[in-house]
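Have a look at the structure that comes next, please.
In this view, the complex is presented without one of its protein chains, the others remaining in place.
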Amino acid sequence: MTTITVAVAGASGYAGGEVLRLLLSHPQVRIGALTAASSAGTALGAHQPHLVPLADRVLQPTTAETLAGHDVVFLGLPHGQSGAIAAELGDDVLVIDCGADHRLRSADDWTEFYGGEHAGTWPYGLPELIVGAGHQRDALGGVDRIAVPGCNVTAITLGIQPAVAAGLVEATDLVAVLANGYSGAGKAPKPHLMASEGLGAASPYGVGGTHRHVPEIMQNLRLAGADEVTISFTPTLVPMARGILATTTARLAAGVDLEAVRAAYRAAYDDEPFVHLLPEGQWPTTAATLGANTAQIQVAIDRRVGRLVVVSAIDNLVKGTAGGAIQSMNLALGLPETTGLSTIGTAP
Amino acid sequence: MTTITVAVAGASGYAGGEVLRLLLSHPQVRIGALTAASSAGTALGAHQPHLVPLADRVLQPTTAETLAGHDVVFLGLPHGQSGAIAAELGDDVLVIDCGADHRLRSADDWTEFYGGEHAGTWPYGLPELIVGAGHQRDALGGVDRIAVPGCNVTAITLGIQPAVAAGLVEATDLVAVLANGYSGAGKAPKPHLMASEGLGAASPYGVGGTHRHVPEIMQNLRLAGADEVTISFTPTLVPMARGILATTTARLAAGVDLEAVRAAYRAAYDDEPFVHLLPEGQWPTTAATLGANTAQIQVAIDRRVGRLVVVSAIDNLVKGTAGGAIQSMNLALGLPETTGLSTIGTAP
Amino acid sequence: MTTITVAVAGASGYAGGEVLRLLLSHPQVRIGALTAASSAGTALGAHQPHLVPLADRVLQPTTAETLAGHDVVFLGLPHGQSGAIAAELGDDVLVIDCGADHRLRSADDWTEFYGGEHAGTWPYGLPELIVGAGHQRDALGGVDRIAVPGCNVTAITLGIQPAVAAGLVEATDLVAVLANGYSGAGKAPKPHLMASEGLGAASPYGVGGTHRHVPEIMQNLRLAGADEVTISFTPTLVPMARGILATTTARLAAGVDLEAVRAAYRAAYDDEPFVHLLPEGQWPTTAATLGANTAQIQVAIDRRVGRLVVVSAIDNLVKGTAGGAIQSMNLALGLPETTGLSTIGTAP
Partner (left out) sequence: MTTITVAVAGASGYAGGEVLRLLLSHPQVRIGALTAASSAGTALGAHQPHLVPLADRVLQPTTAETLAGHDVVFLGLPHGQSGAIAAELGDDVLVIDCGADHRLRSADDWTEFYGGEHAGTWPYGLPELIVGAGHQRDALGGVDRIAVPGCNVTAITLGIQPAVAAGLVEATDLVAVLANGYSGAGKAPKPHLMASEGLGAASPYGVGGTHRHVPEIMQNLRLAGADEVTISFTPTLVPMARGILATTTARLAAGVDLEAVRAAYRAAYDDEPFVHLLPEGQWPTTAATLGANTAQIQVAIDRRVGRLVVVSAIDNLVKGTAGGAIQSMNLALGLPETTGLSTIGTAP
């Protein structure tokens, strides 16, 4: 077995820490440089006490020099910083950006939703994304750049794309409301992310359509087959550290019944190693996905309303970020897609 | 000031306990008999240790005899039991049912959603409900029976009714997704309500349209002015003891802008003591309503999607149950509507 | 009834917010100036959305000018700032300091545990503190300065002082371990106080005897009758917004049995309005004290070990801070001690 050397930039953050947690179980990876910004010079154990085998590793500054010389570099950086560092790394390095900079294909969308100039589009790291008659995984072999999808985008795309691709719903009237754990908001201290504020409370954020995840969802569902996509998207913070529970509803096309819906989801996901349609009567819980690279999905038809209701659960840091990133890395490097990734959650 | 004597049936449960918590601050109430089923004979303090002034009260069995002789009787009973006991109490007693038995006007709806025979319709205890040109409070003066609304119903109705009543949205394509605290599921131990299962997890329940709260929402919004109502309704359990955060979206009527929406909400609620439209830019959090008889509401327009998004937050046990019940009691007895009720939440 | 005008400095913080929450239910108080540091000029509703009646109040800067002209001024300021502002207010104003600056009698202790110069000692605001044959409340009538005790100190002192005062335990071998909610750590954002870090986790802080609350506990228990006090004190953060559960153990004096212990606690607390010895077999839970000015206490004897185990529960923001402060204010002003304070918790 070839050994792959990997560097992680932003190793003191949540995305970087989760990449490391998972890489420690990857049989072909040797973990190289770990870098950070203000934490450079300190031991990783002070920031990520759960990563016991790496506790004594000293963080280096995030520069092209410290990151050079590895086969793969994961970037867990504030948005806007990935492009410059990737440019210095050359195309013999696989650079995997856990941030948003290179997800969108449309520079106009970028400027509208994020502001500033678009850093360019990289191959999109959602292997299960339905693209025409195939999947996004078909486009990931041998690439040297990967843009990791947003976590909310992953939850919603996996939840609704089989229905969209099969023409069972109208993609022009989607409504998604999400219950989100706090780690999705990152590790930088902010008043509304304090434990005192979050414990025992639920509150929305980014309401009303300007959320940056919206154009990415639209981009995905158009690839999956929708002519046009409109989606109302409301994330809410609830008192858990990890997890996304996405409830997505869509108006049913005429004559569609539950059997047709389940058949479409089975066709889409029965061969997927990480996306699971639950048996009828069982509903997803984020607890079942904690720490695992899985999405759990269930569907229902609300006959009175003429709507499909899909509930999907993921761990935002795993299938929503670091696990999906490693799955894409495996594909880019020609490894079996599931190498080093687990479907087993940690519950209760 | 007249003193009102009150009995509470089901005093060991969550609804009964919350009625008592609030009544202890009501200046005209004297708390009389407290009754329970299997807990009869034990002290209230063993079941409700937070109700210090009543800790030594011994629970009596729930019978017409123990409940008789009070001005007001609150019922916090399993569904199906309120009708019989109310029949024995006579119409000189104000009976307030915190359960579902008498909420629906349509016996057919009852049979379809709850099964069994309908126990009859009682005056509906949501004072702020818009009914034609007036409010439901106009119908509550002097009544001797009150059906307390469901907590999810209250959150959604208060959230969307101003837009429905003003014709700003199409009531035929409503979608509501709720984050719910566990106390809404009652005090009876069940596997999925255990702390081990709930801590760190989000999961849906009652997905797909057959939820018993749906016909009650439809009934309310028709009273508020909708010709026809269809609503997709998905509650989800999140790790908090109390609170409902309801995200309700509806397709906007042509030409409606945010100013029109805010004007309608201000017109509807500026004079309401317990329902508050937040300033622009501030979003509801359930934490702000904990223990208080308030609803906090915010609205946004998602221009791309053509939808109104309303987020409403309540404490399911207060504005969603016991507080609303006492507010209706005040109206029935001719007291000022706000007597003994607080708008001040307990946060953080 | 006389009306008392009250100003609150630090109104955007947790202590200031809780003082306001409770004052809103005080029948004789009119709330005057609300001040803050960096938040001056903004509306209180943006910081304390649960304080509905004060939502539109604009915060003024914290200066002697804005605070002057009130009967009472509560200070919820960073430590080190109370002395200067109090000096400017004059002795016709009752100044109540929720911070630590004036709690300790010993300037040496201050310098050792806090550093810097001692700002002087103010009358200590723990009315139930046993002082010789009387109580600290006896010393609070008519005072113009009050130092509010620390929240952990309150929990431990109320828990163990009856046994110490009655000579039932050796005060030289006390061990206290506390489970603490996050609001006790204040509202300033810090990495270890983030929701992501705190949810699902327990961790200690300030281990090993240098905690600033230790000399204050020692001071209290010496007043209660101990010749000498040594206490091992370990607070731990657990995932709740409010609450302290203190487990305090002490070696029993020879021949002491449970009956003697319960008798001493009954003698100490049966007449106290806010401190409750629970019936045998019932243990405190912080949930029962949420929002209430109560302490719940239970005792056990561990016969094998020869130790008394006392568990006490309080709400750190109420009996541990703002409630105790108002109780002391009542005493200083000659009002009934319980005015405006509730014993009723908000549970579940």
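Order of writing sets the labels: A, B and C. Residues in every chain begin at 1.
We adopt the following convention: a contact is a pair of C-beta atoms (placed from the backbone, for glycine too) under 8 Å apart; a residue touches a chain by one contact, two chains touch by 3 or more.
Since this is a predicted model, take the numbers as computed values, not measurements.
Trainee: Based on the whole complex, identify which of B:Gly198, B:Pro235, B:Gly323 or B:Gly340 touches the chain you can't see.
Mentor: The single option touching the absent chain is B:Gly198.
Trainee: Just one of A:Ser12, A:Gln136 or A:Ser183 touches the chain that is missing; which is it?
Mentor: In the full complex, the listed residue that touches the missing chain is A:Ser183.
Trainee: Using the document's definition of touch, tell me which of A:Ser232, A:Thr285 or A:Ser312 contacts the absent chain.
Mentor: That would be A:Thr285, which touches the missing chain.
Trainee: In the whole complex, what residues of chain A lie against the chain that is missing from view?
Mentor: 14, 17, 21, 24-25, 43, 45-46, 48-53, 182-183, 199-200, 241-242, 276, 278-279, 282, 285, 287-292, 294, 296, 342-348
Trainee: What residue numbers in chain B mark contact with the hidden partner chain?
Mentor: 14, 181-183, 185, 187, 189-191, 193-200, 239-241
Trainee: Applying the definition given at the start, please give the residues of chain C touching the unseen chain.
Mentor: Contacting residues on chain C, toward the hidden partner: 173, 175, 177, 179, 196-197, 199-205, 207-209, 214, 230-232, 234, 236, 238-243, 245, 247, 249, 251, 283-287, 290, 298, 300-307, 309, 311, 313, 347-348.
The rule we apply is simple: only the chains that are shown with their structure count from here on.
Trainee: Given a C-alpha superposition of chain A onto chain B, how large is the rotation in degrees, taken in steps of 5?
Mentor: With C-alpha atoms aligned, the rotation comes to 180 degrees.
Trainee: Just curious, how far off is chain B from chain A if you go by their C-alpha centres, in Å?
Mentor: Chain centres of chain A and chain B, defined by C-alpha means, are spaced 38 Å apart.
Trainee: Using mean CA coordinates as chain centres, what's the gap between chain A and chain C in Å?
Mentor: Once rounded, the distance between the two centres reads 45 Å.
Trainee: Among the residues of chain B, which ones contact at least 2 other chains?
Mentor: 199-200, 241-242, 285, 287, 290, 347-348
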